[in-house]
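Heads up, one of the protein chains got dropped from this complex, but the rest are sitting where they should.
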Amino acid sequence: MTPADLRTALRPAGLVTEQPVGRSTAWWGVMLFIATEGTVFAALLGSYFYLRFQHGVPWPPDGIAQPDLRLPLVMTAVLVPSSLPVAWAEAGIRRGRRWQVRAGLLATLVMGGTFLGLQGMEYHENLREYTVTTNVYGSLFYVITTFHGAHVTVGLFMVCWLLAAAGRGGVSARRPEPVRVVAYYWHFVDAVWVAILFTVYLSPRL
Amino acid sequence: MAGGEWAGHRRPLAPVARIVGCGLLVLLGGCSGGAPSTLDPAGTGARRVEGLWWLLFWISVVVFAEVMALLAWALVFRRRPDRRISRVEPTRFVVVAGAGVPFVILLAAYGVGLRDLAALRQPESPPAVTVDVTGHKWWWEVRYAGVDGATANEIRIPVGEPVRVRLRTVDVLHSFWVPQLMPKTDLIAGKVRETWLRAERPGEYRGQCAEYCGLQHAHMALQVVAQPRAEFDAWLARLAAPAATPDSDAERRGQQAFLQGTCVACHTVRGTAATGTVGPDLSTLGARWSLGAGAVPNDGGHLGGWIVNSQTVKPGNAMPPQPVDAAALPDLIAYLESLR
Amino acid sequence: MSERVSSRAALVGGLLLWFAVLGGALSWAVHSLAAWSIDELACEAGHDDLAGVPLVGAIALAVLLPAAGATAALVVSVLAWRRLRPEPREDGDRATGRAHLLAVVGLWLNLLALAMIVFGGVAALVLPPCQR
Partner (left out) sequence: MPSSTAAARGTRPGPEAMASLTRHWAEAPSLRTWFGTVDHKRIGRRYLVTAAVFFGFAGASAVAMRTQLAGPEAGILSPREYNQLFTMHGTAMIFLFSTPMLFGFGNFLVPLMIGARDMAFPRLNAFGYWVFLFAGLFMWASVPAGAAPNGGWFAYVPLTDERNTPGLHLDVYTLGLLFLGISTTSGAVNFIVTALKLRAPGMSLNRVPVFVWAIVATSFMVLVALPVLNLDNALLFLDRRFDTRFFEPERGGNVLLWQHLFWIFGHPDVYIIVMPALGIVSAVLPVFCRRGIVGYPLIVFSIVAIAIISFGVWVHHMFATGLPQLSYGFFSAASTVITIPSGLQIFAWLATMLVGRIVVSVPFLFVVGFLVTFVVGGVTGVMFALTAFDQQTTDTYFVVAHFHYVLFGGAVFPILAGVYYWLPKMTGRMFSVRLGRWAFWLVFVGMNLTFFPMHVSGLLGMPRRVYTYPGGLGWDPWNLLATIGAYVVAAGLLLVAVGVVHALRRGAPAPDDPWGGDSLEWTTSSPPKPYNFPVIPRVHSLHPNWDPRTVESTGPGATEDRILAEGRTTLCTSELDGRYERPVEMPEETRKPLLAAVGLLMVFLGLLLAWYWVAAAGAALVIGTLAAWLWPPRRTPQEAGVAG
């Protein structure tokens, strides 16, 4: 970006720019849905910090140990890269490669399923120490992670649906929207996990 | 604090404003006497807000009159069928009247509001008396720091002195509000809140819970009694002492009925075996202004009705109907009324 | 609008217009959330500092930085507004008309945002951070 570019950009012709190709109604629909879902998570994680700072030290309270990081980091390593096969599948549908869609989605299905399994293991471990009714920390931990887990589950349902639809030929280069919608949703679920990793697992150590 | 000067500075205009304002209200039915009115302040905090109210009131009157005048003008003069429709865009008028002028007014109002807010939480001198008020569904428990003894729904304060009020609740949220003395402060579960009162003149000031607190939110009143320091000190000493002992036979019989009945499970009468803490401390019951936190006046008839079945008077309150022998009831009433 | 500009300049121009529209509002949102949450949470926890920074200083930052952001947005919106004056004909180029509308909206939004941040700053000057 040079000053000359900036000057041009501030000319009327630059300021009136609109994207050459508008988005589809499906794109807007899913983006708005993600925005409103994102607000739920923002409010939930905001509530975590509100309760935590009003609670004071120690946090976690009542002798609960700091969250163990090993398993969550493995879960992160499984979930976050699962965006890649989805993106790959989306690239595939644009070229009409239905096999690529199916392979990408299958990979995502496996990774997402693994994540849920690991989350079950984590719960199994943690439930021995505290439950959702122990105190506000327990409530926050389980409600936040379960709510996210439910989103992963919904995402997996969508992937299954798409696999079935792709098999029937309902998805094609001309109708890529279903793949795109699922891809955006999945990326969103991934991004939320990063925020949860920071809030629930890392921030108590700060 | 500069706020004091401000209040003093405003005073010369205040009576005029009040008279004209009340005049407007009188046209609509009168400034009612006997009300716990925010417009009849008797305390430092309420007086400051009253001043703010009249400022805002007059701004509002002017703004409303302006808009109505323009509206009337349009309705009268722009209705004739021969009116030429103007194609000009009176944007400047809209900007000046709709944004410029309001901005200046709002800026001033905001500044005054900040000053009053800052002043509300600062008594001129540190309070010497601290009252601990605890909200219950649906009554106020009142204790004084350093004094062993409690009363209910009644706060006595020395006139002219700032009094600190510490607010807690044992159940739901309530809000402590004595309109003539001080704006309200909520009682927040799990937290302690503080406010202060300073009555300018002796008198009785009605207060009421202002935060919806359930079934009997309507019947959660209290009374603040501001009295000269000497009277207050005497009353406080009385509060700390054991309850009055029965004088007559009837009262003695009543005491017996009280102590042998179910009353002691919930109520305390200091100096006796009654040490329950669920309901209000009854050691000075006879001297209080009401029963059931403003539900009914405190007299023999109402007291009897309350004991037998308070659920008809204040449905949902914590006191169950009492199986009191009809013959023993007058004695019980006599005893309780003797607790002053 | 017959003039053509490079695609990069066009992209930057489009983004600048949106900054002119929403920059002030975003700055104010940051100010509002930061200043409030710092104040309420620190005071409820009984602190008068935030990781070593005095509370007043932290709140001052939460006023000054957003104020700078809102001012920048205001400058861009004034520039855009002046350059996009619509042609006198109502049916002039509709893209210019649309962009001019957005510039006007942004100009006013930035003014209001700046006013709110300044009002908040005045409150921070008058009231001690943890007084109740």
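We call the chains A, B and C, going by the order they appear; numbering starts again at 1 in every chain.
As a convention for this text, a residue touches a chain if its C-beta (ideal position, glycine included) is under 8 Å from a C-beta of that chain, and two chains touch if they have at least 3 such contacts.
It should be emphasised that the depicted structure is a prediction, and the values quoted were computed from it without experimental measurement.
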Task: Touch partners, limited to displayed chains, of the chain removed from view - done: A, B, C
- [ ] Determine which one of A:Arg7, A:Arg23 or A:Arg94 touches the chain that has been left out.
- [x] A:Arg23
Task: Hidden-chain contact residue, picked from the options B:Ala118, B:Val147, B:Val308 or B:Ala328 - done: B:Ala118
Task: Given B:Leu106, B:Val147 or B:Ala287, the one touching the chain that is not displayed - done: B:Leu106
Task: Touching the absent chain when the full complex is considered, from C:Ala67, C:Ala80 or C:Ala124 - done: C:Ala124
- [ ] Could you list which residues of chain C touch the chain missing from the display?
- [x] 25, 28-29, 31-32, 35-36, 39-40, 43-44, 59, 90-91, 94-95, 97-98, 100-102, 104-105, 108-109, 112, 115-116, 119-120, 122-124, 126-132
Open item on the list: I need the residue numbers on chain B that touch the omitted chain, in ascending order.
Closed with: 25, 28-30, 32-39, 46, 48-49, 52-53, 56, 59-60, 63-64, 67-68, 70-71, 73-75, 78-81, 83-91, 93-95, 97-99, 102-103, 106, 109-110, 112-114, 116-118, 120-121, 137, 171-173, 175, 177, 179-180, 183-186, 188-191, 193-194, 206, 208-218, 294, 315-316
Open item on the list: Need a quick check: the contact residues on chain A for the chain that isn't drawn.
Closed with: 18-19, 21-25, 28-29, 32-33, 35-37, 39-40, 43-44, 47, 50-51, 54-55, 61, 132-140, 143, 157, 161, 165, 168, 170-171, 174-175, 178
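The criterion applied here is as follows: only the chains that are shown with their structure count from here on.
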Task: Separation of chain A from chain C, taking each centre as the mean of its C-alpha atoms, in whole Å - done: 29
Task: Centre-of-Cα separation between chain C and chain B, whole angstrom - done: 42
Open item on the list: Using Cα averages as centroids, what's the distance between chain A and chain B in whole Å?
Closed with: 51
Open item on the list: Help me check something: in the complex, which residues belonging to chain A touch chain C?
Closed with: 1, 5-6, 8-19, 49-50, 53-54, 56
Task: For the chain C and chain A complex, residues of the former touching the latter - done: 1, 3-6, 8-14, 16-17, 37, 41, 44-46, 79-80, 83-84, 95-96, 98-99, 103
Task: Residue ranges of chain B in contact with chain C within the complex - done: 103, 110-111, 114-115, 117-118, 121, 193-194
